[in-house]
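What follows is a short report on a single structure.
Excluded from the complex is one protein chain; the other protein chains are retained at their positions.
Each chain carries a letter (A, B, C and D) given by its place in the written order, and its residues are counted from 1.
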Amino acid sequence: MNGLDSAILTLITFVPAAGALLLVLVPRRDRDIRVFALGISLLALALSLHLPDHFHRDQAGFQFEQNVPWIPAPNIHYHMGIDGISLWLVLLTTFLTPLCVLISWRSIHERVKEFFILLLLLETGLIGVFVALDLFLFYFFWEATLIPMALLIGVFGHERRVYAAVKFFLYTMIASVFMLAAILWLYAKTGSFDFTTVQTAIRGGGVEGMAAAAPWLFLGFFIAFAVKVPLFPVHTWLPDAHVEAPTAGSVLLAGVLLKMGTYGMLRFNLGLFPEQSRLNAPWIAILAMVGIIYGALVAMVQPNLKKLIAYSSISHLGFVVLGIFSFTSAGLNGAMFIMLAHGVSTGALFMLAGVIYERRHTYQISQFGGLATPMPAYSTFFLFIVLASLGLPLLNGFIGEFLVLSGAFQARTWWGVIATTGVIWSACYLLWMYQRVFFGAVTHAENLSLRDLDLHERVALWPTAVMALAMGVAPLLWLNAIAPAVDSTLAPFTQLARRVAR
Amino acid sequence: MVPLSYYLILSAILFACGVTGFLIKRNIITIFMSIELMLNGVNLSFVAFAVRWHNLSGQVFVFFVMVVAAAEAAVGLAIIIAVFRTRETLNIDQVNLLKL
Amino acid sequence: MTPNLHLWLLPVLPLVGAAINGLFGKRFNRRAVAAVALIFSGSAFLIALWVASQLPKMSSLPHVETVAGWLRAGTFRADFSFYLDQLSVVMLLVVTGVGFLIHVYSVGYMWEEGGYYRFFSYLNLFMFFMLVLVLAGNYLLLFVGWEGVGLASYLLIGFFFLRDSAAAAGKKAFIVNRVGDFGFLLALFLIIQHFGTLDFDKVFAAVEPYQGETAGFGFLTAIALLLTMGACGKSAQIPLYVWLPDAMEGPTPVSALIHAATMVTAGVYMVARSHVIFERAPSALMVVAIIGALTAFFAATIGIAQTDIKKVLAYSTISQLGYMFLACGVAAFSAGIFHLMTHAFFKGLLFLAAGSVIHSIGGEQDMRKMGGLRTRIPGTFWTMTVATFAIAGIPPFAGFFSKDEILWRAYQASWAYWLVGLLTAFITSFYMFRLWFLTFFGQYRGSAVASHSHVQPAPGVIEVANQRPRVGEAENAQARGLSGTPVQESRGHEHGGIHESPTVMLVPLAILAVLSLVGGWIGVPGSLGGSNRFDKFLGPVFRSTTPALTQEHERPAESVPPERETEGAEPQTGHGTELVFTAISVITAFAGFGLAFLLYWKRPELPDQIAASFHGIYQAVANKYWIDEVYAVIFVKPLISVSALVFWRGIDQGVIDATIDGSAEGARELSDNLRHMQSGNLRSYAGWVAIGATGVIAYMLWVGMR
Amino acid sequence: MTLIQTTAALPAAPDYVRILPEIVLSIFGMAIMLLDPLIDERRGQRLLGGVALAGSLVAVVATLFQAQQQFWGSGFWDMVKVDAFSIFFHFVVAAVLLLVILSSYEYMEVQQIRAGEYYGLLLFGAVGMDLMSSAVELVLIFIALEISSISTYILAGFRRRSAISTESSVKYFLLGSFATAFFLYGVALIFGATGSTSIPRISAALTEYISGGGGPLLAYLGIALMFVGLGFKVAAAPFHIWTPDVYEGAPSPVVGFMSTAPKAAVFAVLLRIMFQIEAPGRIWLIWIAAALSMTLGNIAALVQDNVKRLLAYSSIAHAGYLLVAFASLPENGIPAAMFYTASYAAMNVGAFAVVGHFASAGERYVTLEDYSGLGRRSPVLAAILTIFLLSLIGIPITGGFFAKFYVFSAALQANLVGLAIIAVVNSAVAAYYYLRLMVVMYMREPRDESPVPAIPSRLGIALGLSLAATIYLGILPGRILEYAARSVALLR
Partner (left out) sequence: MLHMILFLAFAVLSVAGAVNLLIQRHPISSALSLVVVMGSLAVEYLLLGAEFVAAVQVIVYAGAIMVLFVFVIMLLNAGEEERTHGSRVAWLLGIPGVLALTVIICWALVEHSMAGVAAIGALPGPPADIAELLFHEFLLPFEVTSILVLIAIMGAVVLAARPESVEQTKKES
C-alpha cells in the first residue's frame, strides 16, 4: 500500500466533479469544451486503472479504504472503499464516460458546456455510489446522480423529454426515500452509518427491534433498488427515459445507473439482511423471471429501436436479479458479470442507436431497412454487439448468463428452466430487429446516402467491441476479483442454509 | 359573592360571540370589532384569574392587551382604509381576489 | 508421457484466417483473400492429418490438453481444454477435409460474388467454431462451438442479405437452434448440479458407476432428453427441423459445408459423445430413435415433391440425419458416426455438384427448368452420379455400407425402426433418382441462359467502394431492391451459355466423388467379408465406457443379444441374417431407382397425373405438410400479438403506466379539490380555523381527562 | 435574580447586553425614522437602505457579542433569557434581515415603495422576533409577537396601490388578530391554571400538578388555545389557510422575510412553551398537525401555477417537517428543528429574492409560464433558483437535505415511525412541484425572449450569501448541529 492507495478513490470520484467545475470557467468554445471533457474523463479512467492493478484479488474485504469523520453529530463518516464487486463497477463507469464524451462529440451542439458539466457530475455521482461505504454517503451519492441524469434527459432529450425526465425523477425519487427511511432507522438503532459497523451490529443480533423491523427495512431498501434496476412491474420509467434521453445519457443510464440497483441489492439487501433476503427470494425471483420473459417479449414488438433496447435491458437485468437471489456462487458471480457485460454491450447498443439517430433523427425501425448496404462498418459493429448482447459464447453476455442460469437452476430447478427460455427470446427480438434494420433492400431512399461511422464514433465503438470479446474470452480476469467478494457475501447464507438444514 | 366561574363563563360567552361575529359579519370593520370583543372576553378572564391567584400581573396583562389592542386598532383601521381605497367596498365577501 | 499435440492450433488457425480476412480483407484482392482462406484452412487439415497419425502413439486416450482457464464460480470451473480420442479424430478429419475441399470449391464458385472476403472470413470462422466443437474437452466449450457454428450458419445463410428471404432464413435458423439450445443449457445445468463439472472425462467417470435408469425417470434420463432437444435443434430433427430447408438461401458451398457435411451433424456427434449418459437412459435413447426414424421418413416424403434442387437435398439431409439419430437411438453410435462420415462425403458432393449445376445454368434452381444437362456438364454429371448412387445405397458406394449398418442395427433393436428405415431408403432412392433424371436427362427445359445473364448480385454493393467498375451495377441492383424486385442469388456471366464449372470447382468434386465411392470401404461389415475397421477404430470410445446396458425398450429382451453391448464384436445372429437384410436394402434402393426411372424417364407425364389424382396428399407433401404455417399460427403469431397487445399495450401501458399516470392524475385532482379550501373568503378561513381550534381543544381536553 | 430585585430598582448592566441586538435594531430603526423626512426621496432609498443594512450587520455583531458566556442567563427580572438557543435564533433573524435588506434595494426602486417606513418596519419587526426568541415571560412574548405580527401586517400591504397587496394585508391582519385572540385566551387560561405568566414558574407549577396526579384541565385548555395561536403564525395545518393568499399578495422580499424570520421566532416560542413547560399531550397534537401540514401543503401545491403561491404551500409543508422535529424527543428533535429553521431560512429567502427580482415591477411575472425558458434567458438566475429548489426538495449537498435528514432521523429515534414515513413520502411527492418549476425553466421554450433584468450587485450579494449558506449547511452541517445540540441542554 503506497500513499496513493488511501486517496485514490477520492481522487477518482472527484476528478470528474472538479473537471465539471473547471469547465464552468472554460470559455464557451465548444471544441475546447469537448476536448477538455474528454481529457477529464480519460484522466479518471487512467486513475481508475490503478485499482485493478493494485487490487489484492485474493482478499475478500474492502480495499483502498479511506475513512475520515465527516459530520460528528450524526456519526457520518467519509468512508470509501471497494471490494471485488464495486471495483469493476467503478471501472465500468470510468470506461463508459469517455466513450460518452466521444459519442456526443457531434450530436450535442447546443449548450455543449452544460451538457458536459452534467455528464461529468453524473460520473462523480455514479462512482461515488459504488465506492461509498457509509450508508449516508451512499444515499448522498445515490440522490446526487438523480439531478444530472434528469437534466440530461429533460434538457438534451427528444420530443417527450419532459414527461420522461419527470417520470424518471419521481419514480426513482419516491422509491429512494424508502431507502432513506430504512437507513435512518438503522442509524437510530445502531448509532452508525458505517456499512461494516451496521452489518456487524445486525449480525451480532444486538439491534433492538430488528426482528420486527427487518422485513420493512429489507423492503425499504429493496423498493429503491427495484425501481432503479428496474424490476417488473416498476419498470415503465425506463423505456420512456431511454427513448427520450440523448445518447450519452442512455449509455450511462443503461450502462451504469441501472447497476446501482443491482449493486445495492447485492451489497445492502444481501449484506445486511440475509435472512430476509432468503425469505423474500421466491417472489423476487418470480418478478425477475417475469421481467426476463416479459421484457424480452415486449422488446420484440417495439417499433422503436431505443425502446427495444430499453426493454431488453429490463430482460437482462432480470437475469441479474435472479442471479443475486439465487444465493449461489455461480448466480452471484454471474449476476456481477452480467452487470458488467450489460454495461458494455448495452452501452454500445445505445451508442449505435445514437449514431443512426444522428443521421436520420428517428428511432423508428420501420424507417430503416437495408442499412447494411450504405453502412457496412456500422452494421458490422451492430451485429457484433447484438451477438454479445444475446449471449453468444466467447462474447461477454454469455458468461454471466450461463453462470446466472446455472445458479438459478441450482437454487430451484424451475427458476432455471423458466429463466433459460430467455436465451430464446433474446435471440428473437435482437435478430428480428437486426434483420429489419439492416437486411433486405434499402426501402427509404434517404437511407441510401447515409454516411458510415466517422472517426469519433469508431474510436468510441472499438473499445466496447474489444471489451466484449475480452470479457467473453478471459472472464477470469474479472471473476478472480469478484469471487472473494461474492463468497464473503454468501457466507451468511451458507450458515443460514446449514441452520435450516439442521 | 359571585363564584369566579361565573366571570369565566361570561368571558367565554363574550369570546364565543366574538368568534361568531368574525364568522357571520360581512363588514370588515364589524369583523374587526368582533375581534375586539374577543379580546374583551379574554381580559375579563385575566382579571378574574388575577383574583383567583391574588396576583396583580393579571391586571397588568390586561393593560398590555389594551395597549396592543389600541395599536392593532390603529393599524387595522389604516389597513381597512387602504383596502377601501383599492376596492371601494367593505364587504369581506367581495375581497377575494386572492384564492385557490 | 503423452506428447503435447498443441491441439489449440487446430481451431486457432482458421480463426486467424477469419480475422485477417474479416479485418483487412476489404483491402485485399480476391486472390489474396482466397489464398489466406485456403492456407489457414488447409494447414488445419494438415495438422489434423498429423494429429490423426499421432493417435496410435498416444499412451492413453482420451487425451486432454488444457490450454487456459476460462471461467470459474465457486467450485465450478470450465477451461479451454481440448479432448482427443478416436471420435474427435474422425470428426476432425471430416471437418477439416471436407471443409478444405469446400473452401477450394468456393474460390471458384464465389469468384463473381460481392463480399468475397466476408464470405471466406465467415467460412473460416465456421471452421474455427466447428473445430472447437469437435475438440472441446467439456460441455461448455462444446457449447461454444455449438453456438459458434450457429452464428456462422446465421451469417452465411444471410450472406445475400439484400434478399429478405435469406435474412429471414438466417434468423430462423438461429432462433430455432436457440430453442434447442434451451434444452442443451438445461442439460448442462443438470450435469453441473449433479456432478459439479462439465469436463467430459470427469462427467463420464462420474456417470459410469450409475446403473441404467430402466425404471422410472431419473436425472440421467432428463439430461439425455434435454441433450436430445439440443441435438434436435442443431441436427434439424422433428420438431425443430424447419430451419434447414430455409437455410438453403445461403450460397451453395455453405449448404454443402454447414448444412450437410458438418454442422448439422454436430447433434449426432454430441449424442455419440454423451453416449455414456444415453446408454444409462434407455427411455431417452428410445426417444432419440423414434425422433430419428420419424424424421427420416417424414423429411424423405417431403423430398419427393420438392422442385427446388437444393430443397430436395435439404430434406434429404434432414432425412439422413434422421438415420444417424436412429443409429444413436439404438445405441449403434459408431454406425451413426460412420453414416455421418459417408454422408459428409456424398451429401457434400451432392450440394457442390448441385451448385455446379446451378452455376452452369445461370442461377436457376428449379429442376423443372433443367434437364438434359448430362452432356453439357459431364464432369458435374459424373460426380453427381456417384453421389446419387451413394446416397441411394447402391453398393459398393459409401452410403450403402453405412446405411446398411444402421438398418441392421435398427432391426436388432426393433423391426419397426427397420421398417421405417427401409421405407425411407426406398423413398430416398426414389427422390434422388428423380432429381438425377430431372436434372441430367431429357430435354433442357429452361430458357436460354444467355438471356438470364443477371446483373451483378446486390450483396456486392458493400464492395462498391473497392470495385469501381461495378458501381453502376450496384446501383442498378439497388434500384431493383428499391422497386421491390427480389434480388436473386445470381451468377452473372456475360459470356452466357450452359458451361462446365472451372477446374477449381471440379477438383473438389472429383475428390469427394472418390471418397463417396471408397469412403464406405473402411466399414465393410463382417457379413460382407470386411472387418468393419471403422467400428473397431471407434470401438474404444464407445466400448470403454459401455455399462451394463439393458436395451429393454420396445422389444422383448431375448431379441436383443447381450453381446450387442460390445460394439465391434461379431453379432451372434450370424452373417446369414445380416446378408438377407443387406439384400433387402439393396433391392429397395434399386426399386427406388426403378420407380424414378419409370416416372421421370419412361413416362414423364405420370407424375402430374399422380399428383392430380392424389391431390390432397400431393399438396400436403409439396407444401411440406404446412408445418411452417402451423408453427406460425401456433407459436409466432400468438407470441407477437400477445406481446404487443397484452403485454405491451395491455399490461405495460394499460395497467402499469395507467396506474401510475392515474395516480398522478388522482393526486392532481385531489390537489385541485384541496385548493378549493382556499376559496379566498376570509370568513371561510375563519371557519376552518374555528373548527381546527375546536378539534385541538377537544383533543387536549380528552388527553387532560384521561 | 432575587439579588437584583432587592438591591437595585434598575436593571444591571449585563441585562442591557442581554437585549443588545434588540436595542441596536431599535436605535437604527429610529435613526431611519429620523433621517427619512430629512433627505430627498430618491437618494433616500439608498441611504436608508445603507443604514438598515448597517443596523442588521451591527445586530449580527451584537448577537456575537452577546454570545459570550458571561452574558448568558436571565435578565430584566426573568423576562429574557440569553442562552445558546436564543442566540441561535437571534442570529437567524439577523441574518435573514440582512439578506432581505440586501434583496430589497432593487425591489423598492422598481415598486416605488417608500423606503423609510419599510426599513424601519423591518428593523422593528426584527426587534419583536428577537424578543420572542429570548423571552421567557408570556407578557413579553405576547407583546413581541404583536410587534412582529403588526409590522408584517403592514409590510404585507406595503404595495398599497395594489388591490392584492392590501387584500393580503387585511386578510393577514384579521386572521392574525383572530389567532392572537386565541393565543391570548390560552395565556389567560394558563395563568388561571398556574397563577403565573413566567415560563419557568409555569413549568414548575405544572410539573408539580402533574406529579401530584393529573394537571388542571385549564392548563390543557390553555395549551390547546396557545397552540392554535402559534400554529396559525407558523402556518401549521389546520391553521395554515391564510398563507397562500397572504404570500401571493405581499411583496416578494417581504414574503421572504415573513416566511422565515417570524416563523423561526414563533418556532422558538413554541419550543419554549412545548418543551420548557412540558406541555402534556403535546406529542400527538403536534403529530397530527405535522402530518396534516405536510400532506395538505404538498398536495395543494401540486397543481399550483403561481410561483408565489407554490412557495407558500411549500412553506406550509416545511412547517410540517419542522413540526415532525417537534414531535420527536427534545434531545434529537430540538437540534433538528433548529437546523431546519436555519437552512429553511437560507433557501427560502433566496428563493423569494429570485422570485421578487424576476417578478419585476407590479409583480407581473409570477406564473409558471412566465418562467418557461428562464434557463436560457437568464442561466445564472435559473441556476440559482434551481439550487434553492433542490434544497427545498432535499437533494444532497444542500442544506435542505440535511435538514430533512435530521428531522427524519430524529423522528425515527423517537420511534415515530409512522410520522417519519409520512414525512418521507411527502418529501418525495413534494419533489414533483419543485421539479415542475425546474422543468419549466429548463425544458420549455421561452415564451417571450425579452431579457431578464441583470442581477444588481446587492441582490447578487444576498443571493450569494444565501447560496453559500445553503451549500455550507449541505456540506458541513456539523458545527451548526453541534451548536444546536448543545443548546438543548441549556434550554431546560
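Brief remarks on what is shown
Keep this in mind: a contact is a pair of C-beta atoms (placed from the backbone, for glycine too) under 8 Å apart; a residue touches a chain by one contact, two chains touch by 3 or more.
Every value quoted in this text rests on a predicted model; they were computed, and no experiment measured them.
Within the full complex, the chain left out of the display is in contact with B, C, D. Touching the missing chain, out of D:20, D:129 or D:143, is residue D:143. Set against the missing chain, the residues C:61, C:135, C:690 or C:703 yield one that touches it, C:690. On the side of chain B, touch with the chain left out of the figure occurs at residues 1-10, 12-21, 23-27, 29-30, 32-34, 36-37, 40, 43-44, 47-48, 50-52, 54, 56-57, 59-60, 62-64, 66-75, 77-82, 84-85, 90-94, 96. In the full complex, chain D contacts the hidden chain through residues 9, 11, 19, 26, 29-30, 33, 76-77, 79-80, 112, 114, 117, 120-121, 124-125, 127-128, 131, 137, 139-140, 143-144, 146-147, 150-151, 153-154, 157-158, 160-161, 166, 169, 192, 216-218, 221.
One chain of the complex is left out; on chain C, the residues touching it are 679, 681, 683-684, 686-688, 690-691, 693-694, 697-698, 701.
We take it that only the chains that are shown with their structure count from here on.
Chain centres here are Cα averages; for chain C and chain D they lie 78 Å apart.
Per-chain Cα centroids separate chain B from chain D by 26 Å.
With centres set at the average Cα position, the gap from chain A to chain C is 37 Å. Of all residues in chain A, those touching 2 or more other chains are 170, listed in ascending order. Taken residue by residue, chain B touches two or more other chains at 19, 22, 31, 92, 95-100, whereas all remaining positions touch fewer.
For chain A in complex with chain D, the residues that touch the partner chain are 70-74, 136, 139-141, 143-144, 146-147, 150-151, 154-155, 161-162, 165-166, 169-170, 173-174, 177-178, 180-181, 184-185, 187-188. Only residues 675-676, 678-683, 686-687, 690 of chain C touch chain B when the two sit together in their complex. Remark: chain D residues 170-171, 174-175, 178-179, 182, 214-215, 217, 219-221, 223-225, 227-228, 231-232, 237-239, 241-242, 244-245, 280-281, 284-285, 288, 296, 299-304, 429 touch chain C in the complex.
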